[in-house]
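This structure is in structure tokens; I'll ask about it shortly.
Every protein chain except one is present and positioned as in the full complex.
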Amino acid sequence: MKLVYFAWIKDRIGLAEEEVELPAGIITVKDLLRWLRGRGAHYEAALQAPEVIRVAIDQEHADHSDPISGAREIALFPPMTGG
Amino acid sequence: MKLVYFAWIKDRIGLAEEEVELPAGIITVKDLLRWLRGRGAHYEAALQAPEVIRVAIDQEHADHSDPISGAREIALFPPMTGG
Amino acid sequence: MSIEPSVSVQSGRIDIAAVTAELALSGDVGGVVTFAGYCRSEDGKLAALELEHYPGMAEKEIGRIAKQAAERWPLLAAKVIHRYGKIAPGEEIVLVACASAHRAAAFEAAEFLMDFLKSRAPFWKREHLIDGTVGGWVEAKHEDDTALERWR
Partner (left out) sequence: MSIEPSVSVQSGRIDIAAVTAELALSGDVGGVVTFAGYCRSEDGKLAALELEHYPGMAEKEIGRIAKQAAERWPLLAAKVIHRYGKIAPGEEIVLVACASAHRAAAFEAAEFLMDFLKSRAPFWKREHLIDGTVGGWVEAKHEDDTALERWR
């Protein structure tokens, strides 16, 4: 599965995107965020306040409770500031 | 006193403007409209529904109950349709 | 201190691009809202709209309305241009442009200006039809009067 990061989440993780193999038991966005935080200090710094993290599954906004099964691309980003 | 007319009021009266000498007792806009209606069939046709006539005194919107004393220019026109 | 709005009553075409660019010049401007009103073709029946106006009062009344908008919202610039004379289908009749630091003020002020122009600015429209006849004077719409109520 492809993960893509934007803005300060990208800065803190130090990557714009990566391919990951998810372990069994990762069902929802929330599970994914918890698993990512355990991958090291950079991830912990980026995701320490998961409630502010916005998520898109295959380029559509998603909730933290949404299942991620079948997703090709999941994006994590802070609240948007365009317009 | 100068009277100026616009749109269908001008068309019906057949004049764009005129100078008038008001008789005594013409205090308000309402008095003026009543006096004008008595000046002939053209005026009667233009002013037969006085409630729709809008009025400006010296180029500011005015009510039918406003006094006209001291006015230099009084304009009569239908509801506006600009914009 | 509120800004001094710019008002023009003219027969010539309106350069919408120039106005928008001019309003955006200040470094504090975050948003510019413009409304341009156009002459509709009325399904091809209309040759032109004729706009009669009250010279002198038209400028003054639009100026009064624009000044009210500038006092009510924190505008950085405001411009109103209204045409008179013969206007062909597809041509612009009126332009309202408001600039502010944040978008809500510019949106509200532009709507306020249009609502008041419609029922307070001394202009009257008459239709000239394709078949050569001159149609009647356009009747004022009741909804244009009720549009004012929300600004009280």
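As written, the chains take the letters A, B and C, and residue 1 is the first residue of each chain.
As a convention for this text, a contact is a pair of C-beta atoms (placed from the backbone, for glycine too) under 8 Å apart; a residue touches a chain by one contact, two chains touch by 3 or more.
Note that this is a predicted model, so its numbers are computed, not measured.
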item	value
Visible chains in contact with the missing one	A, C
Contacts of subunit C with the absent chain, listed as residue ranges	16-17, 20-21, 24-25, 27-38, 40-41, 44, 89-90, 92, 101, 103, 106-107, 110-111, 114
Residue ranges of subunit A at the interface with the undisplayed chain	4, 6-8, 56, 59-61, 75, 77-83
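Following the convention adopted for this analysis, only the chains that are shown with their structure count from here on.
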item	value
Subunit A-subunit B separation of Cα centroids, rounded to whole Å	72
